[in-house]
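The structure follows.
Every protein chain except one is present and positioned as in the full complex.
After this line comes chain A, so read on.
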Amino acid sequence: MHSFGYRANALLTFSVTILALMCAIASLSDNLNSPSPTAQLQVLNINWFQKKSDGDDEVSMSLNVSANLESLFTWNTKQVFVFVAAEYDTPKNSLNQVSLWDGIILSKEQAKFSIHTTNKYRFIDEGSNLRGKEFNLTMHWHVMPKTGKMSANKLVMTGYRLPVAYR
(Lines give C-alpha, C1' and ligand atoms only; values in the text may rest on other atoms or scores of the structure.)
Protein backbone atom coordinates (compact mmCIF):
# COMPACT_ATOMS: atom_id res chain seq x y z
CA MET A 1 0.00 0.00 0.00
CA HIS A 2 2.63 2.56 1.08
CA SER A 3 5.04 1.84 -1.73
CA PHE A 4 7.54 4.36 -3.13
CA GLY A 5 5.37 5.07 -6.16
CA TYR A 6 2.31 5.68 -4.02
CA ARG A 7 4.16 8.17 -1.81
CA ALA A 8 5.77 9.96 -4.75
CA ASN A 9 2.36 10.29 -6.37
CA ALA A 10 0.81 11.72 -3.20
CA LEU A 11 3.69 14.19 -2.77
CA LEU A 12 3.43 15.34 -6.41
CA THR A 13 -0.32 15.79 -6.25
CA PHE A 14 -0.08 17.75 -3.01
CA SER A 15 2.70 20.06 -4.25
CA VAL A 16 0.91 20.76 -7.54
CA THR A 17 -2.29 21.59 -5.62
CA ILE A 18 -0.45 23.98 -3.30
CA LEU A 19 1.31 25.61 -6.26
CA ALA A 20 -1.97 26.10 -8.13
CA LEU A 21 -3.53 27.59 -4.99
CA MET A 22 -0.60 29.99 -4.53
CA CYS A 23 -0.85 31.10 -8.18
CA ALA A 24 -4.58 31.74 -7.76
CA ILE A 25 -4.02 33.77 -4.58
CA ALA A 26 -1.22 35.78 -6.22
CA SER A 27 -3.50 36.59 -9.15
CA LEU A 28 -6.42 37.51 -6.88
CA SER A 29 -4.18 39.77 -4.74
CA ASP A 30 -3.79 42.05 -7.78
CA ASN A 31 -7.38 43.16 -7.23
CA LEU A 32 -6.32 44.86 -3.98
CA ASN A 33 -4.18 47.30 -5.93
CA SER A 34 -6.01 50.33 -7.29
CA PRO A 35 -3.54 52.12 -9.57
CA SER A 36 -3.61 55.81 -10.41
CA PRO A 37 -1.21 56.33 -13.31
CA THR A 38 -0.68 59.71 -14.92
CA ALA A 39 0.52 60.64 -18.41
CA GLN A 40 1.15 63.64 -20.63
CA LEU A 41 1.32 63.33 -24.40
CA GLN A 42 2.51 66.16 -26.59
CA VAL A 43 2.89 66.51 -30.33
CA LEU A 44 6.08 68.52 -30.66
CA ASN A 45 6.31 68.76 -34.43
CA ILE A 46 4.82 67.45 -37.68
CA ASN A 47 7.98 66.38 -39.48
CA TRP A 48 6.33 65.72 -42.81
CA PHE A 49 2.86 65.07 -44.13
CA GLN A 50 2.15 63.69 -47.59
CA LYS A 51 -0.03 61.58 -49.80
CA LYS A 52 1.65 58.31 -50.71
CA SER A 53 1.71 57.17 -54.34
CA ASP A 54 -1.14 54.72 -53.62
CA GLY A 55 -3.35 57.56 -52.38
CA ASP A 56 -3.13 57.00 -48.62
CA ASP A 57 -2.12 59.86 -46.34
CA GLU A 58 0.99 59.42 -44.22
CA VAL A 59 2.31 61.66 -41.49
CA SER A 60 5.49 61.67 -39.42
CA MET A 61 5.49 63.44 -36.08
CA SER A 62 7.66 64.02 -33.03
CA LEU A 63 6.13 63.15 -29.70
CA ASN A 64 6.91 63.72 -26.09
CA VAL A 65 5.64 60.94 -23.85
CA SER A 66 5.83 61.42 -20.09
CA ALA A 67 4.18 59.07 -17.67
CA ASN A 68 4.27 57.83 -14.13
CA LEU A 69 3.12 54.22 -14.08
CA GLU A 70 4.72 53.22 -10.77
CA SER A 71 1.38 52.47 -9.15
CA LEU A 72 0.69 49.69 -11.67
CA PHE A 73 3.46 47.52 -10.24
CA THR A 74 2.66 44.92 -7.61
CA TRP A 75 4.58 41.85 -6.51
CA ASN A 76 2.80 39.82 -9.20
CA THR A 77 3.73 42.15 -12.08
CA LYS A 78 6.15 40.82 -14.65
CA GLN A 79 6.02 43.73 -17.04
CA VAL A 80 3.90 46.61 -18.22
CA PHE A 81 3.46 47.04 -21.95
CA VAL A 82 2.72 50.68 -22.68
CA PHE A 83 1.82 52.22 -26.02
CA VAL A 84 0.52 55.44 -27.51
CA ALA A 85 -2.09 55.24 -30.26
CA ALA A 86 -3.74 57.86 -32.44
CA GLU A 87 -7.50 57.37 -32.65
CA TYR A 88 -9.84 59.08 -35.10
CA ASP A 89 -12.86 58.42 -37.27
CA THR A 90 -13.29 58.89 -41.01
CA PRO A 91 -16.35 58.80 -43.29
CA LYS A 92 -15.56 55.17 -44.17
CA ASN A 93 -14.32 53.91 -40.80
CA SER A 94 -16.05 54.36 -37.46
CA LEU A 95 -12.74 53.85 -35.66
CA ASN A 96 -9.11 53.96 -36.68
CA GLN A 97 -6.46 53.10 -34.12
CA VAL A 98 -2.82 53.45 -35.11
CA SER A 99 -0.01 52.66 -32.70
CA LEU A 100 2.66 55.34 -32.80
CA TRP A 101 5.05 54.22 -30.08
CA ASP A 102 5.34 51.41 -27.59
CA GLY A 103 7.64 50.26 -24.83
CA ILE A 104 8.10 47.50 -22.28
CA ILE A 105 8.64 48.43 -18.65
CA LEU A 106 10.19 45.67 -16.60
CA SER A 107 10.50 47.27 -13.17
CA LYS A 108 8.99 49.93 -10.96
CA GLU A 109 12.22 51.96 -11.20
CA GLN A 110 11.71 52.44 -14.95
CA ALA A 111 8.03 53.24 -14.64
CA LYS A 112 8.49 57.00 -14.37
CA PHE A 113 9.82 58.26 -17.68
CA SER A 114 9.78 61.06 -20.17
CA ILE A 115 10.94 60.42 -23.71
CA HIS A 116 11.19 62.31 -26.91
CA THR A 117 10.54 60.22 -30.03
CA THR A 118 9.30 60.18 -33.58
CA ASN A 119 6.54 57.73 -34.37
CA LYS A 120 7.97 54.19 -34.26
CA TYR A 121 5.23 52.76 -36.50
CA ARG A 122 4.04 54.43 -39.69
CA PHE A 123 0.99 56.63 -39.26
CA ILE A 124 -0.91 55.79 -42.46
CA ASP A 125 -4.62 56.34 -43.01
CA GLU A 126 -6.82 53.97 -45.03
CA GLY A 127 -7.54 56.60 -47.62
CA SER A 128 -6.89 60.33 -47.79
CA ASN A 129 -8.67 61.77 -44.78
CA LEU A 130 -5.92 63.17 -42.57
CA ARG A 131 -5.82 66.81 -43.69
CA GLY A 132 -7.13 68.97 -40.85
CA LYS A 133 -8.22 65.82 -39.01
CA GLU A 134 -8.86 66.03 -35.30
CA PHE A 135 -7.58 63.02 -33.38
CA ASN A 136 -7.13 61.67 -29.87
CA LEU A 137 -3.89 60.44 -28.44
CA THR A 138 -4.43 57.52 -26.11
CA MET A 139 -1.97 56.00 -23.70
CA HIS A 140 -2.75 52.32 -23.16
CA TRP A 141 -1.09 49.97 -20.72
CA HIS A 142 -1.28 46.22 -20.49
CA VAL A 143 -0.15 44.68 -17.24
CA MET A 144 1.31 41.20 -17.64
CA PRO A 145 1.35 39.29 -14.37
CA LYS A 146 3.86 36.70 -13.28
CA THR A 147 0.84 34.43 -13.22
CA GLY A 148 -2.91 34.88 -13.59
CA LYS A 149 -5.18 37.42 -15.17
CA MET A 150 -3.91 40.16 -17.47
CA SER A 151 -5.35 43.63 -17.14
CA ALA A 152 -5.40 46.74 -19.27
CA ASN A 153 -6.53 50.33 -19.14
CA LYS A 154 -6.00 53.66 -20.90
CA LEU A 155 -5.93 57.43 -20.64
CA VAL A 156 -7.50 59.36 -23.50
CA MET A 157 -6.24 62.82 -24.40
CA THR A 158 -8.31 64.81 -26.86
CA GLY A 159 -7.90 67.90 -28.99
CA TYR A 160 -5.00 67.21 -31.36
CA ARG A 161 -5.27 68.33 -34.95
CA LEU A 162 -3.25 67.62 -38.10
CA PRO A 163 -2.26 70.41 -40.50
CA VAL A 164 -4.69 71.44 -43.22
CA ALA A 165 -2.07 71.18 -46.00
CA TYR A 166 0.60 68.61 -46.91
CA ARG A 167 4.13 69.64 -46.10
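Note that in this section a contact is a pair of C-beta atoms (placed from the backbone, for glycine too) under 8 Å apart; a residue touches a chain by one contact, two chains touch by 3 or more; residues count from 1.
The rule is short, and it goes like this: contacts and distances are computed from a predicted model.
Enquirer: Per UniProt, what's the omitted chain called: "Signal peptidase complex catalytic subunit SEC11", "Large ribosomal subunit protein mL44", "U3 small nucleolar RNA-associated protein" or "Ubiquitin-related modifier 1"?
Expert: This omitted chain is identified in its UniProt record as "Signal peptidase complex catalytic subunit SEC11".
Enquirer: Among the options A:N64, A:N93 or A:S114, which residue touches the chain absent from this view?
Expert: Reading the full complex, the residue touching the unseen chain is A:N93.
Enquirer: Of the residues listed, A:K52, A:K78, A:H116 or A:R161, which one is in contact with the missing chain?
Expert: A:K78
Enquirer: Looking at the full complex, which residue from A:L12, A:L44, A:M150 or A:V164 touches the chain that isn't shown here?
Expert: Once the missing chain is taken into account, the touching residue is A:M150.
Enquirer: Can you list where chain A touches the absent chain?
Expert: Answer for chain A: residues 3-5, 23, 27, 78-79, 81, 83, 85, 89, 91-99, 102, 104, 106, 121, 126, 140, 142, 144-150, 152 touch the chain left out.
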